[in-house]
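Complex shown without one protein chain; remaining protein chains in place.
Note that the chains take the letters A, B and C in the order they are written out, and that residue 1 is the start of every chain.
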Amino acid sequence: MLGPRVWSSVRQGLSRGLSRSVGGRAPGEGRKVDIAGIYPPLTTPFTATSEVDYGKLEENLQKLGAFPFKGFVIQGSNGEFPFLTSSERLEVVSRVRQAMPKDKLLVAGSGCESTQATVEMTVSMAQAGADVAMVLTPCYYRGRMSSTALIHHYTKVADLSPVPVMLYNVPANTGLDLPVDAVVTLSQHPNIIGIKDSGGDVTRIGLMIHKTRRQDFQVLAGSAGFLLASYAVGAVGGICALANVLGAQVCQLERLCLTGQWEDAQKLQLRLIEPNTAVTRRFGIPGLKKAMDWLGYYGGPCRAPLQELSPEEEEELRLDFTNNGWL
Amino acid sequence: MLGPRVWSSVRQGLSRGLSRSVGGRAPGEGRKVDIAGIYPPLTTPFTATSEVDYGKLEENLQKLGAFPFKGFVIQGSNGEFPFLTSSERLEVVSRVRQAMPKDKLLVAGSGCESTQATVEMTVSMAQAGADVAMVLTPCYYRGRMSSTALIHHYTKVADLSPVPVMLYNVPANTGLDLPVDAVVTLSQHPNIIGIKDSGGDVTRIGLMIHKTRRQDFQVLAGSAGFLLASYAVGAVGGICALANVLGAQVCQLERLCLTGQWEDAQKLQLRLIEPNTAVTRRFGIPGLKKAMDWLGYYGGPCRAPLQELSPEEEEELRLDFTNNGWL
Amino acid sequence: MLGPRVWSSVRQGLSRGLSRSVGGRAPGEGRKVDIAGIYPPLTTPFTATSEVDYGKLEENLQKLGAFPFKGFVIQGSNGEFPFLTSSERLEVVSRVRQAMPKDKLLVAGSGCESTQATVEMTVSMAQAGADVAMVLTPCYYRGRMSSTALIHHYTKVADLSPVPVMLYNVPANTGLDLPVDAVVTLSQHPNIIGIKDSGGDVTRIGLMIHKTRRQDFQVLAGSAGFLLASYAVGAVGGICALANVLGAQVCQLERLCLTGQWEDAQKLQLRLIEPNTAVTRRFGIPGLKKAMDWLGYYGGPCRAPLQELSPEEEEELRLDFTNNGWL
Partner (left out) sequence: MLGPRVWSSVRQGLSRGLSRSVGGRAPGEGRKVDIAGIYPPLTTPFTATSEVDYGKLEENLQKLGAFPFKGFVIQGSNGEFPFLTSSERLEVVSRVRQAMPKDKLLVAGSGCESTQATVEMTVSMAQAGADVAMVLTPCYYRGRMSSTALIHHYTKVADLSPVPVMLYNVPANTGLDLPVDAVVTLSQHPNIIGIKDSGGDVTRIGLMIHKTRRQDFQVLAGSAGFLLASYAVGAVGGICALANVLGAQVCQLERLCLTGQWEDAQKLQLRLIEPNTAVTRRFGIPGLKKAMDWLGYYGGPCRAPLQELSPEEEEELRLDFTNNGWL
């Protein structure tokens, strides 16, 4: 329940969040915040005893600070957010806010199953320093998550969020594809600025871009595997797990696309597909964290029930990097 | 994290829980608790402002107390548990424990995404009065939820649970089917007593029964639509949403099956399929709560993002009851 | 195209087919043909050079003649019908008709993708001796196979078929589940007598039985894995791949169900699930044919692209039989 104190905070967070994000304008008054660019969706480092290791999180952030990212995403699917407590979720936001460069955007995943919990988490994350709230589709009752239900959910969250809202569609995890008609309706909300779409269906991505072309609605590719293709149809960036390990390369791919060097972009894109699939669909977060360990970051263990890779899986993961010249 | 105080409570809860469930024997020493019978998976009543309405919960319980249920299930999928806070979840356990007859079993859904959170919730629910913990498959990272991962998860939970554990498989919500080989392995754990399977695949149900026949492992049908068929292959009961509205009929179906009156059982079963589908797959919890309103219970609203039925849906729901003579 | 000669044959076939099936009554005049009972869906034996081996087919038939089957099904999915030419399909019908006992039913799969081809194949099969035409759902354009389209298809086929039509639903092969509302509508056609449903969803089977209870519509289980459960909800028999290798046992299961010996039925059913899954879903026709080779029948090779089992698969298949005492 949102009590009086929370609502007071909501108002404060609202002005505070917006002052950073959109230069003091009230929602709907002016241009929406510009989110174009590349973001690594950070993993959450854990100690050997499964505590959140904030020190390692900051070390990873410092290393990633070397690349021209637009910002950082926390508590996307790669952040193991379903395994964090509410207080851990907020503490991660605070720590990353403090440790990261001031000129970068902090996008925080605030989705919960209920609308009310999502509103509360969104408000709290804004207070803790998030510039943008990335809101996952609720999915446990997917059989009843019609366009109508999802539009209600996101409208309520966006109405009450002190910071701009980014829709988050990741059917591999949710078993749900946010319908395009719902996206189009929601794109008209003054506090909804874009979508991260991890489904990989570039026809759908193009369609969303086309049908929201009269809005200031920004589409981000949710994975490096289809980043070039997404730029080709009008996406403005990507939130890419692979950027946690090959940050320079993903940013280079962005630059090649933005400067119209499509041939070089293509060559680079093709070499990124296998390692990207390896650290996402194929081996999941255990694969991503293992690759981070190899490439100079702290990956470390996952929380249970996620298991570490078997030796065979680890070998296949390695090949997906070495065969493409990245290890 | 489980701190020292919690662990002390775990030990207390362990003995307390077991003293009710299995007569004071330590886990593994004797027969597992008998869970055979019919259970309604209770809905969670909400007020018009979306607060949990504990008064209505108790009223529903009193009315349901008229039927020969083996016990009550709370915070199954029909309980909107993903929409409850941790403290609400525990408060519901306490209230139901106090309000329900002493001789019935209280089965509480304690599943969370992480193993650790599931252990903590299980321990807390046992302390709050649950006799059996019903543990949902973790599913957000379903691509990595191999048999190995799931066996680790459930083994850890069962090792630390003060009360017996029931596996809970509901692929329509989780997008994951707990593999039969994992069920067979887990059936050998002294603190795992059975499974609620809501998938509706009677071949699978039969196979689980067959392959766990040397264990004291009890299989419950997860829906009234295939209750007779489940009894026919050796299930010992059912956890049936429909029992919230047609409790007498579901118990009668049990009795007909147990006494070998298969012809009458068949006639009754066939009349229950349409209303059952209506309050589960077809119209979900909004449908179940609407039917409760019609049949003398308090259904009331769902928490968002679940929407109430449209007038057309409500009419179809009504027909599924009237066409079979239940309204 | 059906030319004049064919139509003349249709008329002759019509009277001929009906005279065997329903005692000379015109369609709709009297009771529909009784199809209650167990049927093995015959495999099509091939020589080492992939010719149809009619001699082996007849040998298998003779051996299977020892069991109290209601009849034989040819060119179901286990018959490799998509690999047969039209003339082979018809020749198989003729040969089986001649070789099989006169008092048994010959059910022949006559489904093709187009309505017209299905009509023609149905007519030809009736002329060649089929008593009942089992008609698969057309599926290549499954995105457009609405209830309306399927009702049109089956109505046209049933209108023109000289012999009664059995619907055939096998979603594992077709990727399509014949909607229950279409089944209910079609059950009212005087020349549609029942359905073989291989989907394994006993709730659906019960629902079809319930909603067609005022018609003379007969439901057959499409696999031995859920045969007992299907009888329990009112099915009248089964078309079971497993009956090709464990014919006595499947017929015994039928008898136990029909005489109300549900406990013994349950024990037998449970021992049949693993071998049944092995010769259907798990190892397909190559598994079924291998088991036939072991159990005194001619299995032999499949036509390409079906491959024979690997040694590891063969070992697993064997275990599914030996572990249940059948080898």
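In this section, a residue touches a chain if its C-beta (ideal position, glycine included) is under 8 Å from a C-beta of that chain, and two chains touch if they have at least 3 such contacts.
Model, not experiment: these values are computed from the prediction.
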{"item": "Among the chains presented, those that the missing one touches", "value": "A, C"}
{"item": "Options A:Gly200, A:Gly238 or A:Pro305, residue touching the unrepresented chain", "value": "A:Gly200"}
{"item": "Residue of A:Tyr154, A:Phe226, A:Phe283 or A:Phe321 in touch with the missing chain, whole complex considered", "value": "A:Phe226"}
{"item": "Touch residues of subunit C, complete complex, unshown partner", "value": "1, 50-51, 77, 82-83, 85, 113-117, 138, 140-146, 148-150, 152-153, 156, 172-173, 175, 281, 283-286, 303-307"}
{"item": "Those residues of subunit A which, in the complete complex, touch the missing chain", "value": "200-203, 206-207, 209-210, 213, 223, 225-226, 228-229, 232-234, 260, 262, 265-266, 269-271, 273-274, 276-277"}
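The rule we apply is simple: only the chains that are shown with their structure count from here on.
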{"item": "Chain nearest the global centroid, as defined over all protein CA atoms shown", "value": "B"}
{"item": "Copy pair subunit B, subunit C: interface residue numbering same or different (half cut)", "value": "same"}
{"item": "Subunit A and subunit C: spacing of chain centres that average the CA atoms, whole Å", "value": "51"}
{"item": "Whole-Å separation of chain centres (CA-atom averages), subunit A against subunit B", "value": "35"}
{"item": "Chain centre separation (subunit B, subunit C; CA means) in Å", "value": "38"}
{"item": "Where subunit B touches two or more other chains at once, by residue number", "value": "none"}
